[in-house]
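== subunit A ==
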Amino acid sequence: MRLRPLRTLVALAAACAVVAVPAAEPAFAQNPRVDGAKKEGKVVWYTSLALLSAEKVAKLFEAAYPGVKVEVHRTGSQRILQRVMQELQAGIKIVDVIHTSDAGHFVLLKEKKLLAAYTPAGVERFPAGFKDRDGFHYGLRATVNVIAYNTKVVPAAEAPKTWTDLLDPRWKGKLVTAHPGYSGVTATHVLALVHLLGWDYFKQLAQNRPMIVQSAADPPGVVASGERPVAANGGDYTFYQVKKKGNPVEIVYPREGVPLVVSPTAITVFAPHPSAARLFTDFTFSREVQQVLADSEGLYTGHPDVKYPADKPRLGDLKLLMTDPEELEKRNEEIKGRFVEFFGA
Partner candidate 1 sequence: MPGISLRGLVKRYGQVGAVDGLDLEVAPGELVSLLGPSGCGKTTTLRLVAGFLSPDAGEIVVGERRLSAPGAVVPPERRRMAMIFQSYALWPHMTVAQNVGYGLRVRGGLGRAEREARVREVLARVQLAGYGSRYPGELSGGQQQRVAVARALVVEPEILLLDEPLSNLDANLREEMRFEIRRLHETFAITTLYVTHDQAEAMVISDRIAVLERGRVAQLGTAHDIFERPRTRFVAEFIGRTNLIDGIAESADTIVCGTVRLRVASGGLKPGQPAALSIRPHAMALTAVMAPGALAGDIRRASYLGDAVDYEVALEGSPIVLRITTPPSAPLGPGARVGVSIPPEACVPLAGSIQ
Partner candidate 2 sequence: MTARAAARLATLDRSLPVWLLAALILVVLMVLPLGWLAWLSVAGERGPTLAHYARVFGDVPLRRAVWNTIVLAFWSGAASVAVGAPLAWLTARTDLPWARALRALTLASFVTPPFLGAFAWVMLAGPNAGLLNRTWRGLTGGEAPLVNIFTMPGLIFVVALYTFPYVYVIIANTLELVASDLEEAGAILGAGRLTVALTITLPLVAPAIASGFVLSVLQALALFGSPAILALPAGFHTITTQIWSFFQYPPKVEMAAAFSMPLLVATALLLWLQRRVLGRRGYAAVGGRGGQRRRIALGAWRYPALAGCLLVMTCSVFLPYGVLAKAAFARAWAQPLTWDNLTLANWTFTFLEYSSTRDAIVNTMELAVLTATAGAVLAALLAYVTNRRLVRGSQALGFLAVAPVVVPGVVFAVALFIAYTRPPLVLYGTLAILFVAYLTKEMPVGYAQSDATFKAIQPDLEEAGRILGAGRLRVLREITAPLARGGIIAAWCFVFIGVIRELSASIILFTPNTKVMSVVMFDLKEEGQFGAIAVLGLFMLAMTLATVAFVQRVAGRDVLGARE
């Protein structure tokens, strides 16, 4: 059989895809946990952190601990929960560390006894909102939901300043929103605004026929391209990154308050790579990584020593809209259901 061209193709594909990471000096070569992690070889991370940010964290870890790979599976918060539960139903246990932006998930996972209690080094000094009182999950990062607009299309003076400004019919066909059925950031956002303005707000917002995308990381791209000039929500860190790349995007922190989204992380009780999972979790809470999240990714963190870029507002200066994880968990179905009811998909 003349299959040779095909085989060459496979080899080529593999060659293209092989990642060549320069080996770094082992940081803690003596640590028995590092040895354990190396023996395990990898850590499997289900994360809703925006793809580029997640891959950056993974590469940092791999550079610090050569020999331990991070398998990044990035998707929306809700999809992560769906995956974890589907896999467990089939008896598949592959995930070590779960990180989503829907704090309600961790209430559920803890209740189902799927989380291992583990307190990462150095989190004692984090604010209370970042810590589970039973020690199962901790907030890795935080962001706030904001409005953003394309400065080429919308003059600053005309830009919406508040959430209710978005209801103005002049924004009809000009908005984009992420989906709470996919994104934890957006689910949290919806719950916070339901408390602030009621479901009626979303019913009216739907009258403006926003474009519906899935991830909260997608609206920045849509606004930057000009496909829709105004984002009705989305994590400020992704807008910040797009803006930093030179795109004509400006962020608005509405006066009524911005929904704060603290995204927890936890190790699963069945983690197939427990040492690597702990090593990785500690690493992500280290000051260095937390500082990277703040600097290049534009995230907020719970780490008290982290310094923020000068062009980002301090969390303390913002009026934060808080949500209760328990309530988020309980009203998950309602949030998704009513959103679909109003927006159609």
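List of remarks:
To be clear about the criterion, contacts are C-beta pairs under 8 Å (C-beta built on N, C-alpha and C of every residue); 3 or more make two chains touch, one makes a residue touch a chain; residues count from 1.
As a selection rule, all candidates are chains of the complex that A comes from, given by their letters.
The structure presented is a predicted model; accordingly, all values stated were derived computationally and were not measured.
All listed chains 1 or 2 share the complex with subunit A, though the touching one is 2. Of all residues in subunit A, those touching candidate 2 in their complex are 1-2, 5-6, 9-10, 13-14, 16-20, 44, 46, 50-52, 55, 58-59, 70-76, 78-79, 81-83, 85-87, 89-92, 94-95, 173, 181-182, 209, 211-215, 217-218, 220-222, 224-229, 245, 247, 333, 336, 340-341, 343-345.
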